[in-house]
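Rest of the complex left out; these chains stay put.
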Amino acid sequence: MSKMTKIEIITRANKLEELKSALNSIGVEGMTVSQVYGCGLQKGHKEVYRGREYSINLVPKIKLETVVCDVPVDQVLSVSQKVLCTDQVGDGKIFVYTIDNAMRIRTGTQGTKAITDDEA
Amino acid sequence: MLYSLAGKKEGKIYMKKLWSVFLSTFMLLLMMTPIAFAATEEVPKVDSGDTAWVLISAALVFIMTPGLGFFYGGMVRSKNVLTTIMHSFFIVGLISVEWIILGYTMAFGDDATGVIPGIIGSLDKIGLAGTAGQIWTGTSIPELAFVIFQCMFAVITPALITGAFAERVKFKAYVLFMLLWTIFIYNPMAHMVWGGGKLFELGALDFAGGLVIHILSGVSGLTLCILIGKRRGYGKLPILPHHLPMTVLGAALLWFGWFGFNAGSALGANELASSAFVATQAAAAMATVSWVFCEWIRNGKPTTLGAASGCIAGLVAITPAAGFVAPIPAVIIGLVAGAVCYFAVAVLKNKLGYDDSLDAFGVHGIGGTWGALATGLWATTAVNPAGADGLFYGDGNLLSAQVISIIVAYLLGSIGTFIIYKIVNAITPFRVSEAEEISGLDIVEHGERGYSHSLMTGESLGVQNDLTKTN
């Protein structure tokens, strides 16, 4: 069983479609997306309600998670970086983990075969 | 009384054939026509104040149907919000067209020369032919004002039914059913009760259609929800209202419009309209309080949905009585309506186990029944000389007439619905498949989502970047 790696990409919401296409093009088909709030160097914005100002410092982001084994992690990283980089603070982060096991619920298959989609 | 036809009050109530009533639905239906009285002397001139009141009342009743869409829409799961709103909204279009072309003449065409005298009027007013420039008999408003006020009633009645089968029917079957139901159940009913030629003077009182509209739709809803079956997971999985502020909005619009519904049914801006307006507010307000207190006592929490439901229960119950009862009886009618309808939806429905999704029967059927009975108890000629005295004012005949009318409405609603359901279901399936029900009807039936957005990012998430068909 070769190594399975989870890649977690936190980035701007409006880049989702581009990122998805880019990942698809290098063979990453399965992924899970969630909506998150980010906090870091990027400044938020000001809001005003009845004359009172508030600083909003949690910025809406999306988190895309994908577990890969065949596709090289480095390629995922470089491709993602390319489409997501705007040179503006707030582009986000990518984190890489090792995972122990995976299972495809539909078939019960475990290990790397669980995430290799050609069997469907 | 809603439709004051020219004529003199003939107080005699024909109660003799009580048994024969159960022998023939047909006969019974004919008997529903109430006695009609001349509320105003016949002055064949349009009065601008009366016309203004009836026209604005028509607009008020209009807003009730979209309001009903929100009332119902807030109570379903968000995956079905659009289909539920659509059930009310689309019907405004569908039935208004039907009414203008066919419905009005069926209901209010001349009786003597009618298609089936006593049941369906003459078709010579097809497409509203001959209505322009006329004054509606016994009133001082143009017939066209009466046509459009009535149109709004024809529209909301089938819309009420949709609460019973929410979250599980196909749109095509819904369209077909509603059209057939309106043509074959509502129009004849309206003719017999309001457009009829005094053939049968049973003497039942129904000021603004509580009996006809609410009982008929409530019973039809009940029949339909039993025929269609429960929602998948009903009673086992949780099915909660997804947006209660929307339901409150709907209730507020309904209450608002109901002033036109009830007080507008006086067909003039006068003492009677004012009295009906007061009775309407009295009952709605008291029912709001009583429903909330009932659940406060029983469940320990006074709920917002309870307040919204309570006011509707009160409004339904006062509908047949609004122009016949004094304020304090109206308060009592509301008090009982809130409690009775609460128990109908909270206890009875669960006991009996049918899935009347949004309580069309529990609120409109039960509330309408109570209101029709209450009219028989508290109606008084002191409020409306053209009405009758109820049991508490010394006369039991009215109550009997009300009971018979109720039975007729139950029979007509259930049998008629059963037949039309069978016909529709033979043409196109009424119910969606299990997979469709899980996906939600908004996507499956309409290709839309109520809220296709992310609250956080403000973007349209989840859409492919190639738009497949952009012509």
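Think of it as A and B in the order they're written, each chain with its own count starting at 1.
What we mean here is this: a residue touches a chain if its C-beta (ideal position, glycine included) is under 8 Å from a C-beta of that chain, and two chains touch if they have at least 3 such contacts.
Note that the coordinates shown come from a computational prediction; the quantities given were computed from them, not determined experimentally.
Colleague: Hey, what stoichiometry does the whole file give for these chains?
Modeller: Each shown chain stands for its kind; the full complex totals A x3, B x3.
Everything below uses one rule, namely that only the chains that are shown with their structure count from here on.
Colleague: Using CA atom averages as chain centres, what separation in Å is found between subunit A and subunit B?
Modeller: Centre-to-centre distance between subunit A and subunit B: 52 Å.
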